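Pasting a structure here, questions to come.
Note that one protein chain of the assembly has been removed; the remaining protein chains are unaltered in position.
Now for subunit A:
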Amino acid sequence: MKDLLNRYGPVLTSIFILLTAFWLLALVILPNIYLFENSFRPYLPIAEVGGPNDTYSFDNYLKFFESPIHIRVFIWTILYSSIVTVICFIIAYPLAYYLAKVADLKLVPTLFLLLFIPLWVSEILRSFAWFIILSLKGPLNFGLIGLGIIEDPIRWMTGFRSVMIGLVYTYVLFMLFPVYNAVQSLDTNQIEASEDLGAPWWRTHWRVILPHCKPGIASGSVTVFMLSAGSILVPTLLASTNSRWFTEIIQQWMFESQDWNTGSAYAFLLLIICTVFVSLVMRIFKVKLSDIAK
């Protein structure tokens, strides 16, 4: 605080602090408080808002527990987000290891650029691109048939597989970077020491590299999991009638039913249950929150 004052003077410092405070308060905290408060109130005609029927209750939350379909969709969301997280890790870990320890140092910036370029395109466009790629007469089926791998086109966009493909594609870099940082921070001598003591490559990964990367993997996993479970765009574009994402239900409550109260309750349920789930998984893998913050 004193440093800031010394460096920028009182006027600029106040502007910085006020802007930050505005962002936090007006754009993050207040809307959340508003939704939180609303989630305990019933959905009423405007005339009755503030009237005798406008009382606090858990009714909106209970709606979820009384609806087996919503519970099932919720479980699917958690399950498939977990699978997406695992797939992201399986893709990102070898890539991170290659970038951090194997690739020619001169090549690494170019490789990172190539990885980044897709991120410059908006998520909507990228999801639409997958929509086109995966469609029944799309390039993927065309290519696979052309190569003689399949005879008849595959209906990709059924069940959760297209959603998972889209989510993995959208969020894999959020796994790659923390894992890359973790691998990179490992002293190469440790890898060589393990090999020198006779360890085959897989044991070196299992006993030396992976344990070292655990905080990075945890941080990447939490990010990918939370983003996937909270994603609305990808499931909206790539899901089919038999695969629904929990965020779509929140959207239905809010925009189709205009019931913001129940929608809010569902949104908080998603947040709370996901947080509990993540904490549980972190406990199982013995990762501490402070490890991730590193």
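Heads up, the rule we're going with is that contacts are C-beta pairs under 8 Å (C-beta built on N, C-alpha and C of every residue); 3 or more make two chains touch, one makes a residue touch a chain; residues count from 1.
Everything that follows uses one rule, which is that contacts and distances are computed from a predicted model.
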item: Candidate names "Succinate dehydrogenase cytochrome b558 subunit", "ABC transporter ATP-binding protein", "Inner membrane protein YgaZ" or "histidine kinase"; UniProt protein name, chain not shown; value: "ABC transporter ATP-binding protein"
item: Given A:6, A:189, A:241 or A:258, the one touching the chain that is not displayed; value: A:189
item: Option from A:87, A:208, A:233 or A:281 whose C-beta touches the chain left out; value: A:208
item: Positions on subunit A where the hidden chain makes contact; value: 187, 189-190, 192-200, 203, 207-208, 211-212
